[in-house]
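See below for the structure under consideration.
The other protein chains are all here in position, but one chain of the complex has been omitted.
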Amino acid sequence: MTSPDGENMYFGGDYNPEQWPEDVWLEDVRLMREAKVNLATVGVFSWGRLEPAEGMHDFGWLDRVMDLLHDNDIQVNLATPTASPPPWFGLAHPDAMPVRADGTRLTHGSRDTYCVNVPAYRAASRRIATALAERYGAHPATVMWHVHNEYGTTCYCDHCAAAFRDWLRDRHKSLDALNDAWSTAFWSQHYSAWEQIMPPRVTQYRSNPAHLLDYRRFCSDALLAHYREQRDILRAHGPQPVTTNYVMAGWTPLDHWKWSAEVDLVGIDHYTDQPGDDGLAQVALASDLARSWARGKPWLLMEQGVAAMYTPERTLALEPGEHVRRSLDYVARGAAGVLHFQWRASQGGAEQWCQGMVPHAGPDSRVFREITELGRTLSSLAPAEPEAAEVAILWDDEAAWALQNPALPTAGLDFRASVEQAHRVLWQRGIATDFVHPSHDISRYRAVLMPSLYLISDEAVANLTAYVEGGGTLVVSYFSGIADPDTRVRLGGYPGALRDLLGVRVEELHPLTAPVTLSDGTIGTFWSETVHLTGATATATYPGGGPAITRHQAGAGTAWYISTRLDASGLGDVLAQAGV
Amino acid sequence: MTSPDGENMYFGGDYNPEQWPEDVWLEDVRLMREAKVNLATVGVFSWGRLEPAEGMHDFGWLDRVMDLLHDNDIQVNLATPTASPPPWFGLAHPDAMPVRADGTRLTHGSRDTYCVNVPAYRAASRRIATALAERYGAHPATVMWHVHNEYGTTCYCDHCAAAFRDWLRDRHKSLDALNDAWSTAFWSQHYSAWEQIMPPRVTQYRSNPAHLLDYRRFCSDALLAHYREQRDILRAHGPQPVTTNYVMAGWTPLDHWKWSAEVDLVGIDHYTDQPGDDGLAQVALASDLARSWARGKPWLLMEQGVAAMYTPERTLALEPGEHVRRSLDYVARGAAGVLHFQWRASQGGAEQWCQGMVPHAGPDSRVFREITELGRTLSSLAPAEPEAAEVAILWDDEAAWALQNPALPTAGLDFRASVEQAHRVLWQRGIATDFVHPSHDISRYRAVLMPSLYLISDEAVANLTAYVEGGGTLVVSYFSGIADPDTRVRLGGYPGALRDLLGVRVEELHPLTAPVTLSDGTIGTFWSETVHLTGATATATYPGGGPAITRHQAGAGTAWYISTRLDASGLGDVLAQAGV
Partner (left out) sequence: MTSPDGENMYFGGDYNPEQWPEDVWLEDVRLMREAKVNLATVGVFSWGRLEPAEGMHDFGWLDRVMDLLHDNDIQVNLATPTASPPPWFGLAHPDAMPVRADGTRLTHGSRDTYCVNVPAYRAASRRIATALAERYGAHPATVMWHVHNEYGTTCYCDHCAAAFRDWLRDRHKSLDALNDAWSTAFWSQHYSAWEQIMPPRVTQYRSNPAHLLDYRRFCSDALLAHYREQRDILRAHGPQPVTTNYVMAGWTPLDHWKWSAEVDLVGIDHYTDQPGDDGLAQVALASDLARSWARGKPWLLMEQGVAAMYTPERTLALEPGEHVRRSLDYVARGAAGVLHFQWRASQGGAEQWCQGMVPHAGPDSRVFREITELGRTLSSLAPAEPEAAEVAILWDDEAAWALQNPALPTAGLDFRASVEQAHRVLWQRGIATDFVHPSHDISRYRAVLMPSLYLISDEAVANLTAYVEGGGTLVVSYFSGIADPDTRVRLGGYPGALRDLLGVRVEELHPLTAPVTLSDGTIGTFWSETVHLTGATATATYPGGGPAITRHQAGAGTAWYISTRLDASGLGDVLAQAGV
């Protein structure tokens, strides 16, 4: 992938010309040039215009858009429109509409009304992707392919049930293995035939956590199969890089490590919802995640809000200059460019109140002037080479999903929040940080943080052990290393997977109802544990004298354990002690 | 319409004799005479007794009730019972049971289990209305017809889908026009056949706001068609006025201006939920709305609580004397009488804990004594001629619905609440107030208030402009005049429809997270805007110096703009400055 002139940043956003009469297009390209926009994401929601009836294509308008953009030196990130099937699709294929866990069949009338496991939808997706690839694969404006949009839907239909069973056969090989992995002896859930296995639909009482977890894995893989199918079609018609845009929400519908191995560049949609430093911390976290997932490939900010933050309650404006500053922060952390949703604010439709680079008020506006300023600034910058990180935080979507099991010792356990806190403490101390999968090579980092990573494989444990014994510093926080990949508790004392490495054995887990003050003055909240030392030294103890924070020399390295929730300052102190 | 003796107030309530043995009826009429009740609403929920099996009628008991009431000089507001189909109806016509947006089919067992768009229900409604009209149209007790009860149900069934499409054909004429009005280019929602259009059933993500708004309009019209069908039958059998009872809730399921053109008098059901002055303000608002909607026709309080307020949490009693005072307030604002739900408190059923004029404790009770006192007071009063209002507030249900779109720049926008605040400020200052539709003739008012009227037609804009230029005073508050009747944003700067009239151009909308103090000491909350003066003068500015409240001389009149939310005192000050 090369940016437009081979060395500058990508700059632009989603461009939906089909919402506007053609005379507006002329103003669009004039304003894009004024703002130094060099990349437009086109066609994300254009299925209805491109294929007005099943199998009938109308590319005339898009031909004109592509040519117009090309004539104005604006390159195109061309989207396949499969995230929003037109109404005719739902009518022709009612079984392709998604079904909720309670059996409710959804209807078209929004976006994302499809199930990726339905053959008719897959065929329709291939057909429109092929048609676009054939027509625009060689168009000089096409510099990138954008498959679909914000993958992340979940469905519980019968097609999903069948696909889930195939996926389970592949993962567990035999029903016996599945029954064992899922602990189906409890509550008489033994499966005696594959056909008995359903998606985790609504049931009378609590669901089986292994069942829930495998369904999360399956959903990510099923979406990925849909992506790969289109990617392969597009690759067959041109040399452009192919990608999609991850939603950077707490919800994590995708296994990002797996996905990132399949995209040519990592693309993220990132909407902050906090002002000031809190927002900058969000920018740093999203950028560090994207760069880490990319593992050396480029990454791109494919959508951000236009000088605005969308909170659940209201849309807040960024301060003057803040949008430029944040955008440059993404770039400093390695983004190949910054794009927005969307170029021109819509007059109608469900997102008419999302901000546009050209707002409702038109180009005579602070917003457009800031966009122009940003475009000019970026046009003078070369891509940044981010500082090499010496510290890493473990990231694993599977562990995050496992911790969303509703029946844990306490509500409020949240992998994402633990990661955010750890990342922020490092960010505030100016420490460049990567994210790594627990099984990846981590030997080059002087320290690795493991924040509430509930689930871990034996392979990852071996990796971490080798790392510490080789001289690394590992800082583990509470409720890590508890479960195996099938979310079964590792027995004999917590954290089953890490007892030897940490030199501790935890006998009991005690969610807290009130804060406790540790021996070193630090405050612990939310959680505590009964920790026995089996080699480690306590660096801070609970009021009763039991170890709260421990340090263990293991080989040439050190493994720390924090058995309670610390605030940022407390965590910072431990990291300082650990030499991080 | 004439009240019983040609000059006095109507007084009474819903009378459900079918709940009681016939010997209780004799006590009922004795007590009604004691309390000077002169109007009983009969039959609202009597379908099951009147038509015990499909097509078989039993009028004997009602004949006796009508004669008994007539013999005791109590006139009857005779209801068609279509708001509560009997169980046999649901069994015979399962497709007539209403369906929720998620596809759940409701069951009989409460009230209001029907869909007005189902032919079988319409036929059953006509049949019972015809039978009642034939039998009682000439009965001397029958002085008024009460069609149905509290219209307001919404359904999403296939019959609704078909009727909605017909309604859309009538409104938009062509699919092209509909696609344009609904901005279907966004999210690939282009409709290529009428059959693709559904009610706004549950879908994956946000719905199209124009779709939602047209469904609100359609539902009001579909209910109105059901009303008109019965009204026409009743009119064909007698000279009595025909009406129905609007629910005065924030929910506004009806387009009250449209409906009020079709009823012979405006009837409202009004349940206050606040004590003291807050309750009196509710009485004034409901009365002023009803009188305004009636546009010169009589209006009647068809239901109120009996000396009680029903809050979501509990039933609260009014203070001694308060029920009489409130009732007289309705009358002072033009009510042709005051009725209650219901005459005698029920022993069982879903509303057994709704207060009765004869409570569970019986007539030896404070409640019945107050009812008697009220009846005697009203019997000595002639209908009031309310003071002519010189100030009007704009009311438009379509604008209220549009502001219930869940994806606006902030949660908490509420047309009804804005209207309530404006009305209360005027009420506290003793200013008589009407409500008017934005397109109605408003020339006779010295001032018109426009509180957060989001959606407005070009015709209404011309009307308001002519009004101001002709010397009127218009006071507009934030987020008014934003959208066209298809809920598309009017471009080029807010408020698109009113920029010229107000002499301002608003560049950005900024929901607030904390209050701001304006230059004149007034406090603004919730909302602010970036206002540019294009002819207006700022009378108060935001901390940064930007205009917050503006005044614009337009022709012989003045147009004010308030770009933030003021409290009652702040709004009162602006109105005082504006000479309201």
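To keep things simple, chains are lettered A and B as they appear, and every chain counts its residues starting from 1.
The rule we apply is simple: a contact is a pair of C-beta atoms (placed from the backbone, for glycine too) under 8 Å apart; a residue touches a chain by one contact, two chains touch by 3 or more.
On a predicted model such as this, the values are computed, not experimentally measured, just so you know.
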If the hidden chain were put back, which of B:Lys36, B:Arg49 or B:His148 would touch it?
B:Arg49
In the complete assembly, which of A:Ser220, A:Ser327, A:Thr487 or A:Thr564 touches the absent chain?
A:Thr487
Subunit B residues that touch the omitted chain in the full complex:
16, 18-19, 45-49, 52-53, 81, 84-88, 90-91, 98, 104-113, 153, 312-317, 345-353, 359-362, 365-367
When the complex is taken as a whole, what residues of subunit A touch the one chain not shown?
102-103, 182-193, 195-198, 200-211, 407-412, 486-489, 491-494, 505-511, 513, 530
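We adopt the following convention: only the chains that are shown with their structure count from here on.
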Counting only Cα atoms for the centres, state how far subunit A is from subunit B in Å.
47
